[in-house]
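Structure provided below as structure tokens; questions to follow.
The complex is shown incomplete by one protein chain, all other protein chains being positioned as in the whole.
== chain A ==
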């Protein structure tokens, strides 16, 4: 490495919207430079994680060093492959700070999408050179000229700077390498890694400045820690696995510093954590990695968002030592009488969609308490909408709904937009008049009925019948807003019990009696442990 003069080194990254082909481009560049064997069928080589290969996405930024000869000189090109998904923008920005230029890949058919815009601005703000690369020109519907015009209009980059390629077929990829050398400036320095003798996983903090022993330096400008957008409770399936899960979470969060970790506990599920993620995909990928790489199986509870409350009660202010508190666990929700106002996190969402879906998407956003901030036509086919959305309205299935409404063509990105006043209420769930602690939920006043009804229905399906009726109610204060009933058993006795049936029946009865011992009693009602889990758990409808 050290034999390379600094002016022959290029540090660059590939950025793009999801699925526009940056990983394929990386494959081709690796092949072209002889870094990997061309004869092998190379597909998304840098996507090493199982979860990446299964989902076809890049999660972790991988790095490769390429050697390239151009006009008699040998160059060292350090390439950083990055994720395209909105949730992983933190990974993207980390990689960019180590680069001097980027290849901005845009699909020749899809054109500029939400992440294209977002990533461009990340690079632009970091003052990096941007080389636009229009990909997938081999496809039937490709319209590179249209995309060139978009790039000119939206990013103000002259059309002759666009390089048109097919990463899949390798067409014109060589020009990309040349552009990297010509248009991306060299820098004094290299990216690399070192081996440290640290004992505890938490000692290694991202953003720390390392210095030679006894030669302290000024710390480098640090990173802002990534802001979690979505919280979920994570509990071991059984308390005996707590330690395993703890160690797995510690290791995985070392690798992924954008996950925030708080210890938490639930009456139903025992000791666990409330983890903060950058988005739903981030959370799902984290969970999948936990299972695949650490063999941990967990119970995920419904994602919640960090609400805030401005306290009015002097007593509480003293107790919490501040006036404005963040509420992560619904059980901590302070009563209305002790609060001046409640606040909920909001985001500024950018949706880019083909024109024909605009109406449906606007209706979807309206249903999610969104306020339109802007609407702009990118070209004659597509419109960009900006909405101010409460975060809790998008943490569950907003993205999926958007995709299905638009047959997959709409794209979505969002950024933190602070907090806004919200009429939040605490909703209790009661069984025959007894409050169930584990199921208390914080919800916006307008959504209370829908959410309450859904919880009551899920509970109805998961509670076994008893010898008396069970009234399931959702309540705000003393007002009942939703109700379901589990009818009492009218008949529960084996029809035939003769000589040949007795052994089997006794076995069954004894097994059921054993199972009954493990039931929790709420009032007179016997509740199996998994009844609440079924209600709290994220519904997998993939």
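Assume a contact is a pair of C-beta atoms (placed from the backbone, for glycine too) under 8 Å apart; a residue touches a chain by one contact, two chains touch by 3 or more; residues count from 1.
As a working rule, contacts and distances are computed from a predicted model.
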Among "Pescadillo homolog", "Radical S-adenosyl methionine domain-containing protein", "MAGE domain-containing protein" or "serine C-palmitoyltransferase", UniProt-listed name of the chain not shown: "Radical S-adenosyl methionine domain-containing protein"
Selected from A:139, A:363, A:376 or A:497 as touching the chain missing from the view: A:497
Residue among A:67, A:121, A:377 or A:489 that touches the chain left out of view: A:489
Chain A residues that touch the omitted chain in the full complex: 466-467, 487, 489-500, 502-503, 505-506, 509-510, 512-513, 516-517
